[in-house]
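Dropping the structure in here first, questions after.
Entry: chain A
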Amino acid sequence: TSQEKNIEETASKEETVSQQNTQAEENNAEELLEGTVAMSGSTTVLPVAQAIADAFSAVEPEITVNVQGGGSSTGIKDAEAGNVDIGMSSRELKEEEKTWGLTEYVLAYDGIAVVVHPSNPISDLDIDTVNKIFRGEIKNWSEIGGSDAPIVVLGREAGSGTRSAFEEIVGLLDKTDDGKEVSGMVADALTFDSNGALKTSVTTQENAIGYLSLGYLDETIKAVTIEGVEATVENVKSGTYKISRPLLLVTKGEVSKEAQSFLDFALGEEGQKIVSEKYIPAK
Partner candidate 1 sequence: MIWAAAFITVGVVAWILLYVVINGIGKINWDFLTTAPQGFGGGGIYPMIIATCYIVILTLLIAPPIGICSAIYLVEYAKSGKIVRVIRFATESLSGIPSIVFGLFGYLFFVTQLEWKYSLLSGAMTLSIMVLPTMIRTTEEALKSVPVSYREGSLGLGASKLRTIMKVVLPCALPGILSAVILSIGRIVGETAAVYFTVGFAPRMARSIMDSSRTLSVHMYVLTKEGDFANAFATATVLIIIVLTMNFIANLIGKKLNKSRI
Partner candidate 2 sequence: MNHSKFSISNLNLYYGDFQALKNIDMEIPEKEITAFIGPSGCGKSTFLKTLNRMNDLVERVKITGQIKLDGQDIINDIDVIQLRKRVGMVFQRPNPFPMSIYDNIAYGPRTHGIKKKAILDEIVEKSLQAAAIWDEVKDRLKKNALGLSGGQQQRLCIARALAVEPEVLLMDEPTSALDPISTLKIEDLAVTLKKNYTIIIVTHNMQQAARISDRTAFFLLGEMIEFDKTEKVFSNPKDKKTEDYITGRFG
């Protein structure tokens, strides 16, 4: 089928690329590298990857790093198809994706905060309540001690890593009769295709509730505590904040020298320092 063909094609291309690379290596071992590194995927990873890329350009000015969003599934698929050098994901690979022969690098760990409008009096929820709200079983803020207003549930699009991780941790995944896993999220949840878009909507909707990566938190929205635990880097690190997941970079087969150089930088000291500003570094 076409997908298999795709894989074969990418594989053979990869070979020629790596041959060329080895040659290049022999010829100018000492010189600065030149070229492009393309990345796409998780909008959670996007800002930090961009920050790392900016820092990286100071070290390797001749390498252009193109970072695009699209959601975790995009990144994983693009990496697999060879559309980009490095994919970004904010969730673990799924079973199916694991069979694609991708290499994963953990860039950081991240928590997912449950967020509401700053004016919302609610400030703590337990996982069960969160589950019920997102399932649509609790429909009005007054049911949990808030003002008498219908709850507006915001969620992410199907390919989002944040969404998969969130649904899994909060228990929003149901098995259908024929064994398919489906989301139990309330159907009329407003759907956004990036962290930023969702965040914007929370800032303008007094009755909204949604979920966001820690990296996106700031004073324009309010993150509620989960069973008394605040969504902070420290609490995620210590394991007391429950809703957390890894942020991954994924590659396929042998990577270009430029991409490798970027990976090394991101996972190395300098990169991790940037990561630690908002997330928990992997090392």
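One rule holds in what follows: a contact is a pair of C-beta atoms (placed from the backbone, for glycine too) under 8 Å apart; a residue touches a chain by one contact, two chains touch by 3 or more; residues count from 1.
Keep in mind how these were chosen: all candidates are chains of the complex that A comes from, given by their letters.
Since we're looking at a predicted model, the values are computed, not measured.
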The sole candidate from 1 or 2 in contact with chain A in this complex is number 1
The chain A residues in contact with candidate 1 across the complex are 38, 46-47, 50-51, 54, 64, 66-69, 83, 192-194, 196-197, 199-201, 203
